[in-house]
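A single protein chain has been removed from this complex, and every other one stays in its place.
We call the chains A, B and C, going by the order they appear; numbering starts again at 1 in every chain.
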């Protein structure tokens, strides 16, 4: 199968949907060149640096029958539009009693690793997860991002595509044929029986590397990529933990009230899952600090395969494991 | 001891600190009358409806040696200022290498119950908890709010005081003498041995009511009010769960990646706590929906003493409880 | 033009609107007033919940502007939304049922006073966040431009909202893109308790239009014909591809910022009384009588009809069921 980068796969998803549906148009402060070339400046619009207006205009046009894509670019730029996201996009369908639909795709680059410091590096998806009325996902492969973006564009609600800055150049197989991936469906990226690692984005790849290494020692790691954050596929996560009895969560965001906390809660509030859990849950996350610039510092802040390995070893050591 | 309302206690804390320190001033779109009368329009400033500017101006004045208080009023109004909160206030001390201090108190009313619908009812504190660089608390009594606000005003960092709309008129004893309550210190509002309920704000009172009722059945409930969200007193929570073996978390916010998820993770990632946990963790939260207007609907969305009771009974039923 | 309560502006020039149109404008203004008087009473009686913001005294703006619009045109409102709803043609029973928190309300009881919308008539909703609607309706303007059918979008907002960032961002985009927009600032001189004089660098919000190269006009918001004519010019301009305009309507709210009991109102009583003397409804009545386009009998019949319609709306609301508790989880997402 042909290979595309994560970034190319995302743009291809947009382009294919735009060819199919003339109601789709695109707003961002700097247009993406191939989209601009193909669709022209009427459908690929360069906006002033006014993300609040841009986001609200997307909502308004959606309510009038269009299907806008609003690209915030770095997720940190969308905080200026937070009212439009949280008070408007998320609530408007509900508070008007469902009388109009607001099909909207928001795109935002998250994660760190670029040495661009605190105002350009953040993984704040859990801030949005707590807001009722928004769907969102964070893909880890070119295949997944294409399928998820297509689903999101066809969805009749605001959906946020968080996209990992570390993966933009990652290549992977992407079929030529049209396909979609439903929201709310986790992907088991590797099957295993001793421990479950729930990981997001770049850390899916780091978890797979860790799993590879542990396989040499006879330890079998299951790697689950939820892909979709809201809705979250609690069933797949719980089934895996019921099987392995151990849970490590790897996330490039800070732990506090993060995605990782939600997964910990999802696992430990379910009776059947809790009953099989043999060791404490382990969160392998960024340190709770703004992201620093200097490579030495930035590298120290983020989790990686080594910390995932250490986390896995910790949950294997702890609890009534040996007894089981 | 004399009694004050929650709201009066908060205003008294501000007034006492303002008398003590001329560097404190207050920004909000509608000044609080008693503060305006005492301190005049130079120190109690009415701003245009421009929360983004207001918040940033607080940051700038703080960096120049003042100690501003920025009152967003309804927390939903602060989303227009989210860039200044998340990208600036939270990060500025760190990204500039600690060279300047930014003492700032933000005030925001949270929670629901007022039939004011989705754009005026939200409990989004977990959105801020995930952001490194912000301290925050949510008091449940007049005594606590006064002591915490005073601490926050004296702190050299941005601190958010979330204040419960349901409690504004709640009366309680408040000493005349100066006192402060440290951030990061939970308060055990009721001691008990069978189950731990970690609750916030209004739900502290609902949990106490539930505990009273269960006491009649011989069930002993410990009610912990963390008060401070960041830093969170994990030690007190864990110690309690180690003692009781059961954890219910009651929060007026939605569960997803919420405060409740964080407490679940804090309890279940700690080896000693996990080892004593006899039943799954239980979250008693708002339904994950925007807040509706009609009383029938709004009442259904929020947890209350009945749901806390049900949650407690559930964790008492489940797990190897009877065996212990 | 800048207006004091005494009104330095001359009465607007004789309009060439047909008398039935003028009477319809009166009928709509009266409907707003009587609807809100009833809503206010029912709020105090505990039948309406939360918070209600009354538009009484400002009726000339909503009706003056909406009478210059067609059904394909779209508007957005503020937290003070009843007037805009009624002027755009919303259904009184469904409005009242929404205030009563009933299943049959415009938002099935989920929105209440601050969130009444009727997308089917181009009313994109009241909005509880100051200036929050301006970007959304500017998106409706973009939609109208892309649809290419001559539709126009109108943003209503207060003097308070004109100090917020989205106002600026949207005026600039609308001007750059020549969107078919009309921005209508309802300058009632206060944002909640705060006087506009204390928070605005200049008394006229309309002066800001110059920064974007678009027309900015101050009109007496209590003179419905002046409002209508200004709106008409702006709508024509927008429809014909000329881009956006800013119209500032000087007006005044008669009641406190909200209907909440015990809410302070720091405005001077004399100021309130002076503005009551400039009642847009009484003014139109007077004009119509002077032109012999209205007599006592007609007026009484009009009032009777409106009162009956409001009674019917209340009866509908009262008879409608509350939502079922479980319906709280409906409508989070569209199918």
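In this section, a residue touches a chain if its C-beta (ideal position, glycine included) is under 8 Å from a C-beta of that chain, and two chains touch if they have at least 3 such contacts.
Fair warning: this is a prediction, and the values are worked out from it, not measured in the lab.
Every shown chain touched by the omitted chain in the complete complex is listed here: A, B, C.
Among B:28, B:87 or B:141, only B:87 touches the chain that is left out of the view.
Here the missing chain is touched by one residue of B:9, B:44, B:61 or B:211, and it is B:61.
Residues of subunit B in contact with the chain left out of this view: 25, 42, 47-48, 50, 52-66, 68, 83-84, 87-88, 92-103, 132-133, 135, 156-157.
Considering the complete assembly, subunit A touches the hidden chain via residues 29-31, 33, 46-50, 52-53, 76-77, 79-80, 114-120, 287-290, 292-301.
Where subunit C meets the omitted chain, the residues involved are 163-169, 171-173, 175-176, 198-202, 207-214.
Here is the rule we go by: only the chains that are shown with their structure count from here on.
Taking the mean of C-alpha positions as each chain's centre, the chain lying farthest from the centre of subunit B is C.
Separation between the centroids of subunit A and subunit C, computed from CA atoms only, is 42 Å.
With each centre defined as the average position of its C-alpha atoms, the distance from subunit B to subunit C rounds to 37 Å. In subunit B, the residues that reach two or more other chains under the touch definition are 52, 76, 80, 117-119, 288-290, 292-293.
Contacts with at least two other chains are made by residues 107, 109-111, 115, 127-129, 132, 165-166, 332 of subunit C.
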